[in-house]
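Take a look at the following structure, please.
Only one protein chain is missing from this complex, and each of the others stays in its spot.
Chains: A and B, in written order; residue numbering restarts at 1 for each.
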Amino acid sequence: MNNYKLCYKVAVVLAAIIVALLVGSIIILAVGGNVLSTYWIIISMPFKNFRSICEVLTRMIPLMIIALGICVSSRCGINNIGAEGQMYMGVVASCTVAFMCAGMPRMIAIPLCILSAAIAGGLYGFIPGFLKAKLEVSELLSTVMLNYVATQFYLFCIRIPLLDPNEKTGTPMSARLPESAVLHKFVRGTSLHEGIILAIVLAALIYILLFKTSWGYKMRAAGASSRAARYGGINVPKYLIIAMVISGGCAGMAGAVELMGVQGRAMSGITSGYGFSGIVVALFGALHPIMVIPAAFFFGILLYSQVNLQILTSVPPNLVQTLQGAIILIIVSVQMVINNPYTEDRFRRRFFSSIKKEAK
Amino acid sequence: MGKFTEIKELRLENIVKRFPGVLATDHVSLTVGEHEILALVGENGAGKTTLMNVIMGLYHQDEGSMFINGEEVNFRSPNDAFDCGIGMVHQQYMLVPNMTVLENIALGMKDCQKNIKVDLEAVRAKVNEISTKYGLKVDPDAYIWQLAVGEQQRVELVKTLCLGAKFLILDEPTSALTPQETDELIALLSRMANELSIIFISHKLNEVKALSQKVCILRHGAVVFQGNTKDYTPKEIAALMTGRDVETSANTEEPCNGKTAISIKDLCVKSDRGFLALDNFNLEIREGEIVGLAGVSGNGQRELAEAMNGLRKVESGSIKFYDTEIANLTPRQIIDLGMGYIPEERNIEGIVPSMSIKENIILKDTETEKFSKNHILKNSEIEKYTDEMREKFDIRSPHMHIAAGSLSGGNIQKVILAREIDRNPKFLVCVYPIRGLDMGAAEFIHKQLLALRKRGVGILLISEELEEIMNLSDRIAVICKGQNQKVLLRDEASTAKLGILMAGVKDE
Partner (left out) sequence: MFVDIMINTLTLTVRFAVALLIASLGEMYNQKAGIFNLGCEGIMSMGAFLGMLVPFMIGGAGQVPGYVNILGLITGTICGALLGLIFGIVVITFRAPQGIAGIGMQMFGVGLAGTFFRSYIGGSQSITGINATAIPVLSKIPVLGEILFTHNAVVYFAYLMIPVCYYIMFKTPWGLHVRAVGTHPRAADSLGINVNKVRYQSLAVGGAMAGFAGAFLTLCQAKMFTADIIGGRGFIAVALVYFGQWHPIKIFLGALIFTFAQSLQTQIQIFVPQFQYYEFLTMLPYLLVIVVLAFNRESNKFGPASLGKPFNREMRV
């Protein structure tokens, strides 16, 4: 690796971090917060004690599962913005199955719930995949629209068919899940639950799928250049649909895990924006299933800080969403700058002018 | 109007332009006088177009300077070049397809853009004036996408002249024309030289001979030769252009009488635009035979290649591959029958640019027993095989994990060739195999094709270089407007004959 190339990359990444911090600072100042203490709260609070680390890890679970799915779809060249909707579908399915499985042993009930969520999410992912592959409908638009549709469908479900029969106040929410469908916490009094096992197993599976199997190879080829893939005899539409189904399935499972491990009942707003944050995590992890793990941890910290910001500062927790948006914008820019041979060349000539290496 | 009323002389001094890792032009100096035609020749990638883009102000030189009539000029944008009376017709026409001829010309005429509304009538007047003056007929209200290639070129010329060009740069103007259209253009340009100065880029040496007074040869970005055209033969110029004597491999075998490998009957295929690109096309190719398909590009060649490989829907007609009907089969099915395909756009279709050489080598074979078991890829097998291929096909790269898209054109073509040839195809469709390659790589590829022919593989060679076709083919078919004009034996063919056929004139 050439010396200056590494320097160049480091410089670009550093610049990006500075820009991100600056954007955050400006917003914090604008809402009258204290920049340093706000950042300090975001970074230090999660590591205050074991309980708070568990909180971060708990948030990491759905983030990771969704981001893994997005790795598959994005690598295959289809942007899945619909994780939010697929997650809702997963919640509905797993909630329904959970009540049907009441009284069964956990070893049966839990896999059934998760499986049903995966199927529901997968089917919901199938729709935009099919529309894109067969009818050339932009997946960006169709998935976003399907998010709104799913939100309404979910609201309907928790208002009428899944409504808690003992609920008297009229708040739309389901009854508490039967014990057989609840994911247990590892340590009493902390939030970390068994879902993290699923997340890690999935990371390994997706890694193998993408990089060790011929299916993954074909998906990546289809995503990198659909024309070349078609020329190479790869059925591009088929793999687009499969990638979307896997992606949707992951989002559905994330919904199930969130329902069974954290909330315990289906209520409004259960997805808490994980579907969108998952996109940021996947991008931050460079669409690599293993890199997604640290990326999810970082965003777990960010999401957990929402709670602390609300308690400890005057800075509204919406700041986190703003930062996520800014981070997306910065990451996509940084990737293009890093891969731009022209700016790299200019950088080299300015700071490494002593190296003369000109090919003819 | 304009900064200079006339251009007595355009002089470049030591122009240097760098791209990352490449020195595109290396201290180039040249001079063009009034009413002079300078031919700028050189292989693909020699830096001709880059140099012209510097003159036009599209690129800014890293070093060196430019003088008009002895006065230094510094162009920051094409507008500056237009102001000084310099205009360029680019190799790929710079016309917006869904706008009319008038709108396209108005786009460059700053005079008609001063008011809120574009003054199209002023443009029309100017267009009429220019087209009468030079005898260039254009329909000002036609949309560009409705025009044929030759007409588009006229529009380009009119556009450049409307912008006040007194100094004309033409970048490979004949590359999309039939030989007859080329002759017309050359006659026109000779007439225009009475009023204009012209720089003419080409690598077709007979055109250079016919048109130019001076010739300047670029190689690897540097001027290697300048002189008067009339003092040199095309062969001498060619030798200077490539830096060595040109040796071309040629097919000297007897025509063969093998089994019919491909038989195309009444094939109709639509283009992207929706009209019939192939209109009842017929062709037969035997095994062990190279059939060259000559024709001006855009007459259905691409559609033919794609239809034969399952990449384009066949509307009607049949394609028989030995005994199997392959029209509208999937690409996978056709590949499995033993079809090989070297596509036109090697950078984006022939390879997946962001994937490594290793991954590109197995593009068509991920499910074969050799490279995978139960869908798990056999990594070590793949690497071993890739190393063999790099050796056998002389693919020059630091290692096999490098992104294929970062290789040079010649090496990319070798990767494709390695993959296609080593799969032992029964038939090979080969589209513009040496376009944009240097002579060395082209030579290598031609040798491989001839070797493949010896092994009894039928080859359809689609090319726009008549020389390549006449050297390699056993028989030559000519395509025009989606129809097979005629099939000639190699010995019957001549440039003139092919040219007439390419223009759509069917002889009896």
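Observations, loosely collected:
One rule holds for everything that comes next: a residue touches a chain if its C-beta (ideal position, glycine included) is under 8 Å from a C-beta of that chain, and two chains touch if they have at least 3 such contacts.
These numbers come from a predicted model, not from an experiment.
Here one chain is not drawn; of A:G32, A:P105, A:P165 or A:G189, the residue touching it is A:G32.
Only one residue from B:L95, B:V223, B:M241 or B:V429 touches the chain missing from this view: B:L95. Considering the full assembly, A:V332 is the residue among A:I18, A:V187, A:A286 or A:V332 that touches the omitted chain.
Of the candidate positions B:G42, B:G108 or B:G499, contact with the hidden chain is made by B:G108.
Considering the full assembly, A:L323 is the residue among A:C54, A:V91, A:A222 or A:L323 that touches the omitted chain. For chain A, the residues in touch with the chain missing from this view are 27, 30-32, 79, 81, 131, 135-138, 140-142, 144-146, 148-149, 152-153, 155-156, 159-160, 276, 279-280, 283, 314-316, 318-329, 332-333, 335-337, 340, 342. Within the complete assembly, residues 19, 56-59, 77-80, 82, 88, 90, 92-99, 103-104, 106-108, 112-113, 116-118, 163 of chain B touch the chain that is not shown.
The rule is short, and it goes like this: only the chains that are shown with their structure count from here on.
Chain centres here are Cα means. That of chain A falls 45 Å from that of chain B.
Residue ranges on chain A touching chain B, taken from their complex, read 212-215, 217-218, 220-221, 224-225, 227-235, 341-342, 344-345, 357-360.
Remark: chain B residues 18-23, 26, 220-221, 309, 311, 330-332, 334-336, 341, 343, 345, 348-355, 359, 362-364, 366-367, 371-372, 375-377, 379 touch chain A in the complex.
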